[in-house]
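Could you have a look at this structure, given as C-alpha cells, before my questions?
For this view, one protein chain was removed and the others were kept in their places.
Entry: subunit A
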Amino acid sequence: MPAADGRTPARRAAPTPCEAKPFMLRFIIRRSLQMIPTLLAVVLIIFVIFSVVPGSFISSLMAEGRNVMNAEVLAHLNEQFGLDKPLPVRLWDYLWGLAHFDLGISYRTREPVWNVIEPRLWPSIKLALTAMAFAAAVGIPLGFLAALKPGSVFDTGTMMLAVSGLSVPEFWLGLLLMYVFALQLGLLPSFGYQPGSIRHIILPAIALGVSPMALLARTTRAGVLDVMNADFVRTARAKGLSEPRLVRAHVTRNVLVLVLTTLGLQIGSLMGQAIVIEKLFSWPGIGSLLVDSVATRDIPVVQGTVIVIVLWFLVINMLVDVAYAAIDPRIKVT
C-alpha cells in the first residue's frame, strides 16, 4: 500500500460503519441460505413419518362406519388429494408447491392450508412475545440482583425459584392460575381469546413465561458472576471505580450479549412449547391448530404447522446471530 496517498494503514484497517455494511448483508444472506437444507430435511422427515401411517384420512372416514363410500367416490377423493400417486411423486409435488409458498389443501376444510394457518399466526406470536416480556421483566432483574450477593438468602431463594420454574408443568401451573384468578377471585377470564384484549392474555402468558423466566434468571446470574470475576472488572475495581458505576459501565454491557442470546433463542422455541398452554386456554394459535389437526388426521395442516413452527425457530435464530454479530465486534462476519 503506497503511503503517499496520505492514509495510514491503521486507519484503513478499521472498517467504518459504511464499509462494514456489505459484510453484514452478505452474512445475513449466507445465514438465510443455510436455513434451506435444514428446512428441507425437516419437511422430508415429517413427510416420511406421515406417509408410513397405515390409515389415511380417507380410510379413517371409512372406518367410522357411518360413512360407507362407494368405490367411485373413494377414487375421486384419492385423486383429488393426490393420494393415488407413489410416494416420491407426492413428495416432489409437495416440495414444488412449497417452493411456490403453497402448503397444499386441508383434508377437512378443503381450504388451502395457508388460509387455515394464517389467522392463527398472530395470536401465537402475540402470546410468545407477551410471555417473553414477562419472563424478561422478572427473570433478568432477579438473576442480576442474585449475582450481586452470591450465597445470600436472596440468591438462594432466587435460584430455588428458578429450578422450580424449570420443573413445574406449565399446563398445571396454568390450571392453578385459572382456578385462583379466574374461578375463585373472578379477576380475569379463564380462557378464550379476543383480539386486542389484554385481560385474556395475562394468564396464558404467565404460565408460558415461567420456564423462560427461570432460565433467564439462571443465565443472567451465571453471566454476571462470570464478568464480576473477569480481569477487567478487577482492574476497574483496583483503580477505585465505585460499585454502582462498575456494574453500570462494565458488567451490564458484557452480560447483555449473553442475556439477549438466551432471550432470542427462547422466543424461537416458545411457539413449539406453547401447544399445551394454547390448548388449555383455548387460545386460537398454531399450537392448538396442530393438536386439533393431529386429532383429525388432517395431515397437510399438521405438516404445514410443523413447518411454520420450525421456520419461526430458524428465522429467530438467524436474527439472534445477526444481532450478536452486530453487538459484539469480536465476532467475525465473513
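Keep in mind that, in the parts below, a residue touches a chain if its C-beta (ideal position, glycine included) is under 8 Å from a C-beta of that chain, and two chains touch if they have at least 3 such contacts; residues count from 1.
Keep this in mind: contacts and distances are computed from a predicted model.
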item	value
Candidate names "NADH dehydrogenase subunit E", "3-isopropylmalate dehydratase small subunit", "ABC transporter permease" or "Fe-S cluster assembly protein SufB"; UniProt protein name, chain not shown	"ABC transporter permease"
Contacting the left-out chain in the complete assembly, out of A:175, A:188, A:202 or A:260	A:175
Contact footprint on subunit A, counting only the chain that is left out	37-38, 41-42, 45-46, 49-50, 52-53, 150-151, 156, 163-164, 166-169, 171-172, 175-176, 178-179, 183, 222, 225-226, 229, 269, 271-273, 275-276, 279-280, 290-291, 294-295, 297, 302, 306, 309-310, 313-314
